[in-house]
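The complex appears here minus one protein chain, its other protein chains still in place.
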Amino acid sequence: MSAGTPPLSAPPPKPQVRALNCPKCGAGITLRAFGQAETVVCESCRCILDAKDPNLAILQQFEIKTSDVQPLIPLGTRGKLRGTDYEVIGFERRHSTLEGITYPWHEYVLFNPYKGFRYLSEYNGHWNDISICKELPMVGGGMLSGTSASPNYLGEVYAHFQTSDANTDFVLGEFPWQVRVGERAVVTDYVHPPRVLSSEKMDKEVTWSVGEYMYGREIWDTFKLPGSAPEAEGVYENQPSPVTTNVKGIWAIFILFAILLAGLMMGFDFTARKEQVFEQTYHWERATALGESSFVTDVFELKGGPSTVQVKSWAPVSNEWLYLNYALINQDTGRAWDFGREISYYSGYDSDGSWSEGSRNDTVVIPSVPSGHYYLRIEPEVDPAVRAISYSVQLTRDVPVFGIYGIAVVALLLPPLLISFRWYTFERSRWSESDHPPMQISGLNVNSEDDD
Amino acid sequence: MFRKFYLLFGLLTLGTVAFGQYRGWSLDTIDQVKNVPKSVRDNPGSYRSVYSSYHHYTGGK
Partner (left out) sequence: MTQPAANCPNCGAKIVFRWSSSVQTVCEYCKSILVRTDVDLKKVGQVADLPPDGSPIQLNTEGLYRGKSFVVVGRIVYEYDQGAWNEWHAMMNDGTSAWLSDAQQEYAVSFPSKGPHLPASTNIDVGQQFTWDGQRYTVSVITPAHYRGVEGELPFQYWDKTDVTFIDLRSETGKFATLDYSDPEPALYLGEFVEFEQLKLKNLRSFEGW
């Protein structure tokens, strides 16, 4: 080192948060973005200043103070998003107008000196974590946006949800662009829940951004805010569905079960014995019937493991009834199955034509009857109007019971129906807010024709 | 998660159906009565052979 070398000039100063005064009203202005913000809003008189100008030139000012909107996350709050700390440095309220109704929402500008800018949006309690796209989404053959386009971004295909205007009506803090109250952009949202792809066209420039849905409580946890987040109203465009299971997959499993059930049914039907073990026809006459008309049949054998016994009763009744008290009794164990069956049939003519009620047949299935030797005890009770009637009784061993399959089908249908219903009502709610609302009366179609 | 439950539920349902068909279940409700008397003589108040004689020693010493 030769003599006379001037001392090394100081290294570049560490970037500092700068405090300045508003040229219009003198209030204090804090610049937190280390020279990266384009504009800054005076908290006091709400005029928009040039953040890059050491004198803070006034870019937009207002005679009357614009209405007060309080950001839910105060400016200066820091929170860790995706592993990086960000500070809230800016806030704006925008609105779109549709059929005369104004829909306001809020956007927050987040900053990290190493990672740059990020944004949060909030609408009716629904939050989104947004960043500018580094890669351009692939839209059809070019970079155009339209209601029929389905852009592809990072391997996901997005569906057009809505195209609307976005008007800025309130600003606070610092912004990395030349924000003005009254500026207008055309915003098109494409969704692939939980993400949303937005194209924002302001003047001639198009900016693409991608957002990911966040719940209010996640925001409150991230920024350690007091109290609790405002309730989310309705279903938001990219809100993740509570139904995370694949609905189609569940129906596929149902089909599988239905096939297996059909297989079981055919299998048991094929292997059932269906053996007729008893058949007899009786004649009853009031004249010869004694005080107690019960009698027992001959003994018959029921074979095989415990299985069903079908009892079929038949009588040619016509506007009369016959009641048969049955008992199937095991000759050896004394175990009995006691039941009564009514056979009645009525018919006639009236103003609507002919009618009929009842049946000449009756079938009942006795469950789980063990093998053994059995006899029937029968005691008929007859309609007083009847003088004589014949009836027949037939017993069949081991018949399949089809009603159980019916119950099983209903049981198997319940879970897929429930989950489909839940999915359907949620998606319907989601799309009812879009440019493609579902029709009022619809089958399982979620979207109607596009309305332009 | 739901998928697993549904698979389990379905298998249980099918298993129950198969078991029921095998064991002869039916949908009708039938009363069961135990110990139907085999004959008129088989009743609580009927004659018992033990009534026929003494059952203690009646002979002499």
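A and B label the chains in the order they appear, each numbered from 1.
To be clear about the criterion, a residue touches a chain if its C-beta (ideal position, glycine included) is under 8 Å from a C-beta of that chain, and two chains touch if they have at least 3 such contacts.
Given the structure is predicted, the values throughout are model-derived calculations rather than measurements.
> Taking the complete complex into account, tell me which visible chains touch the one left out.
For the complete complex, the undisplayed chain touches A.
> Among A:117, A:345, A:405 or A:431, which residue is in touch with the absent chain?
Residue touching the chain left out of view: A:117.
> If I consider the whole complex, including the chain that's not displayed, which of A:90, A:176, A:367 or A:380 touches that chain?
Once the missing chain is taken into account, the touching residue is A:176.
> List the chain A residues touching the unshown chain?
So the residues of chain A touching the unseen chain are 1-2, 4-6, 8-9, 12, 14-17, 32-36, 38, 52, 85, 112-117, 132, 134-136, 138, 142-143, 176, 178.
Throughout what follows, only the chains that are shown with their structure count from here on.
> What's the distance between the Cα centroids of chain A and chain B, rounded to whole Å?
49
> Enumerate the contact residues on chain B facing chain A in the complex.
1-3, 5-7, 9-10, 13-14, 16-18, 20-28, 30-38
> In the complex formed with chain B, which residues of chain A make contact?
244-246, 249-250, 253-254, 257, 260-261, 264, 268, 305-308, 327, 329, 331, 334-339, 364-369, 398, 400-401, 403-405, 408, 411-412, 415-416, 419
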